[in-house]
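Below is one structure, written out as structure tokens; comments come after it.
Yeah, one chain of the complex is gone here, protein chain that is, but the others are all in their spots.
Presenting chain A:
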Amino acid sequence: MKKRFGFALSLMLATGMLLSACGGQGGDNAGGKDTFSVAMVTDVGGIDDKSFNQSAWEGLQKFGKDNGMKKGRGGYDYLQSSSDADYATNLNKLVRSDFDVIYGIGYLMGDAVKEVAEQNPKKHFAIVDTVVDEPNVASITFKEHEGSFLVGVVAGLTTKTNKIGFIGGMEIPLIEKFESGFRAGVKAVNPNAKVEVQYAGAFDQADKGKAIASSMYASGIDVIYHAAGGTGNGVFSEAKDLKKKDPNREIWVIGVDKDQAPEGVVKVDGKTYNVTLTSMVKRVDVAVYDVAKRSKEGDFPGGKTLEYGLPENGVGIAPTQDNIKPEVLKAVDEWKQKIIKGEVKVPMTRKEYKQFEASLK
């Protein structure tokens, strides 16, 4: 008797689940759609990681505001991923919610976007920071090497010890772009400066960042450029602590992805110092806005790889420039024009950097 009852119950539950799953999909297709809507799926940082997820969201928000869209379905929205298992799930959810353009933010989402794009050939997708070769995916990449070149110019002209450091997160081609561009910028303005490069192996290990920075500053380096996300927090921490111990010592950190001037504030005996020399900003918001705008006007760049560099204001030095001397700013501007005009080709990989270095001699 009990067994039969239990069996009947589980059969009912199973049928119920099956039916509700079918019903759900039908319901989503029923809603009419005549407004242009965009949505994004974030990486594990979330929309307020003070870095490029936040930047992308700001771009979408601006697009929404400029076009009178509301947040939510039919307007602009985002879904946050808490782990890489969520990527495909979130993308599929947005597909079913009928958004016109769906962004995947971050190179780690490349595979998920490719898979979902293949399954939904009629939908439009965009991916930031990597290339997905599908006719319905617009790949947004940035010329980080060009932006890094400019901050390299700043570093090369500001250093007093001629020793500069670069701390990378993981040793991947993306971060090599930062490294190569930076080293080229330093070499171009200051051939005597040496750049020491070290990778922490992770984007979320602030203690590794602090230890590497400690080692670098102890060896005489006075400017460190970090392309290491959360690991960079350790670099700022070390720089601020050293500054507090000896306010007269000139040490600098160059931030990345967004204006990291707030991270460099340190108070010593009532005086406020800032160890952030400048930052290499990546205008993900500009890129996201641009693709949304083009799609709305009917020109979705599917299958194309868009590269946002200096001319499009996709990368550049941070707006907070209190710590940069006027003549250095002038030099940055000159080099910026040279790169835009094509007179200088900024290396993207270590191999290209070696060729660049040879060409300077």
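Just so it is clear, a residue touches a chain if its C-beta (ideal position, glycine included) is under 8 Å from a C-beta of that chain, and two chains touch if they have at least 3 such contacts; residues count from 1.
Everything below uses one rule, namely that contacts and distances are computed from a predicted model.
Asks: If you look up the hidden chain in UniProt, what protein name do you find among "Heme chaperone HemW", "Formate dehydrogenase iron-sulfur subunit", "Nucleoside ABC transporter membrane protein" or "Sigma-70 family RNA polymerase sigma factor"?
Replies: "Nucleoside ABC transporter membrane protein"
Asks: Which is it among A:G6, A:G72, A:P173 or A:G201 that touches the chain not included here?
Replies: Of the listed residues, the one touching the omitted chain is A:G201.
Asks: From the list A:K122, A:K245, A:K341 or A:K361, pick the residue that touches the absent chain.
Replies: A:K245
Asks: If I consider the whole complex, including the chain that's not displayed, which of A:I212, A:V288 or A:L310 touches that chain?
Replies: Going through A:I212, A:V288 or A:L310 one by one, A:I212 is the residue touching the chain not shown.
Asks: Per the definition of touch given earlier, which of A:S97, A:N233 or A:S295 contacts the omitted chain?
Replies: A:N233
Asks: In the complete complex, which positions of chain A touch the hidden chain?
Replies: 44-50, 54, 171, 196, 198-199, 201, 203-208, 210-212, 214-215, 218-219, 229-230, 233-234, 236-237, 240-242, 244-245, 262-263, 265-267
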